[in-house]
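A single protein chain has been omitted from the complex, and every remaining protein chain is retained in its original position.
Letters are used for the chains, namely A and B, taken in the order the chains are written, and counting of residues starts over at 1 for each.
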Amino acid sequence: MNALEIRHLGYRYPDGTEALRDVSFSVAEGERVGLIGPNGAGKSTLLLHLNGLLPEHPPPEPAARVWGTPVTEPHLAAVRAQVGLLFQDPDDQLFCPTVWEDVAFGPQQLGVRGPELSDRVARALRQVGLADFEERLPHHLSRGEKRRVCLAGLLACEARLLALDEPTSDLDPRGRRELKALLGSLPVAQIIATHDLELVVEICPRVIVLDHGAVVAQGPTVELLNDEALMLSHGLERPHVLRHRHPH
Amino acid sequence: MHIPDGFLDAKTAVISAGMAAVGIGIALRSVRRAASARRVPLIGLAAAFVFAAQMLNFPVAGGTSGHLIGAVLVAVLLGPSAAVLAMTAVLVVQCFMFADGGVTALGANVFNMAIVAPGVGYAIYALVRRAAGDSLRSRLLATAFAAWCSTVVAAIVCAGQLALAGTVAWKVAFPAMAGIHMLIAIGEAVITTLVVAAVARARPELLASRPPTSASSHYTELTAYGLLVSLGLVVFVAPFASGWPDGLEKVAAALGFEHRATATPIMAAPLSNYTIPGFQSAVSSTIVAGGVGILVAFVLAYVLARALTPRVDAAHGRGAGGASPCA
Partner (left out) sequence: MAAAPEVRPLVHDELLNPYRHGASLIHRLPAPVKLLGAAACVLVSVLLPRTAWPAYAGMGAGLLLVALLSSVPLRYLGRRLLLAEPFAVGVALLALLQDHGLQVFLAMLAKSTLCLSCIILLNSTTRFTDLLQVFRRLRVPALLVVTLALMHRYLFVLVDETARLRRARRSRTFTTGRVFGWGLTATVAAQLFVRTSERAERVYAAMCARGWKL
């Protein structure tokens, strides 16, 4: 069964602006998919739909299904437990006073308590390489560390599909390298919305190009990103890593 | 206006804390009843906003600078109950993290700055808006006047608490607190109005959106705060207000209790024996100044609102009989 299945998803903002038009694609179990496109293409809006955060009241007939579960009001709790959404600004996502409380927040909402909770938090923090950060205050962390704590918060919920919004934006080279290695090592399905095309080339075998709210292309990453004309017409460019590679 | 530890006696501290708890209870109840989860993070962040905004100094005179209190600002932008909770959080953090305001005086400080200030401010704001219409200009007028009045009333209640505790005589505390704060309140009114006007320009919908409570529960909420603030005035200020004892005596005389009432005054001012020449007149001249102050503040509020309203809005407001383009 596919991790994510989206069929004919459309969305208008309350002010009437059309944000998404007839979007259809799927993500397989454990697959990593890049979601690219110019600013304002609808990438972030699309990710919010995966968690039922948009529209305000999901319609009864859903356009998105997560492991077959429709993203609708009665199933939102189950969907949100499976889909981990990583927001652009880690300061928005790290809303608890300490790292431990923040990572524990999701499982607590799912009813996890006591030693199991501590185990989950410790495991999630180990996974992102921040094992002894439990008592730290979010404000004292670097940007890269904040992002990894956010990721730990999602892993602690045992999310099986990560929806990541610009995970590498404003990270320094080392932070970016560490995050890339981490994402590449996580055995869960991921959909990564980003402008970081090199990241997409390196860790996503498949890519979806979104522009003006519609899917304009999807397919193998190297093939699509080598298509100079496609890239330029959607505000993107062929990444440097590919220029130095000989196709086939 | 933060009362430190050691300035209140047990009686005043306990009464204030009790009334503060009731006020917080009203706020919690009405936020929960509105059942808008969306507002919970907003209240927490608004508290952080007030704290950050209080650190923005603005120059006053002679090298001194003032800062915003922010109670009316939050009340106008988010509604009275959100303001009560946000201001309470600010005062708790100031007390425990910055030793700003005493632990035993926390109840009194919360009552003055987190309940009286936004409560009085919002009530005046709502009244002026009801009288002057819903245009941006009338909102700014209401904001400025509400900010001035709320600061002064909070300071007077604070003076009453200090007097009731026997720390500072009413004859000293009232003119000093009311006098200083009539001036500070001008800064508060101007800055609050400037901020509201700037928010209205940048994001008019933030001002337009009222909490989605029904009219009747909104009315209940305001009445509850009104009663609580009135109770505060009766307990902390009325015992000292000059007109009150006369009234009490008359009632006592009418009921035939005159001899008893004079023998054991229930709530006589603890320091009323102090007769320091000049201070009695200071109290009455402060009251006169207060009357003049209210007038001046209203005129100032009007001028400010006029100056800050874009011309288009003013023209619309007149042309369409008070209908507002930004309602």
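Note that a contact is a pair of C-beta atoms (placed from the backbone, for glycine too) under 8 Å apart; a residue touches a chain by one contact, two chains touch by 3 or more.
Given the structure is predicted, the values throughout are model-derived calculations rather than measurements.
For the chain excluded from display, the touched partners among the shown chains of the whole complex are A, B.
Set against the missing chain, the residues B:46, B:71, B:182 or B:283 yield one that touches it, B:46. The omitted chain makes contact with subunit B at the following residues, 2-8, 10, 13, 24, 28, 31-32, 35, 37-38, 40-49, 51-53, 55-60, 63-65, 68, 73, 77, 85-86, 88-90, 92-93, 95-100, 102-104, 162, 167-169, 171-173, 176, 187, 190-191, 194-196, 198-199, 202-203, 206, 271, 274, 276. Of the residues in subunit A, those that touch the hidden partner chain are 48, 51, 53, 77, 80-81, 84-85, 87, 89, 91-98, 101, 105-106, 109-110, 137-140, 153-154, 157.
Methods note: only the chains that are shown with their structure count from here on.
Per-chain Cα centroids separate subunit A from subunit B by 47 Å.
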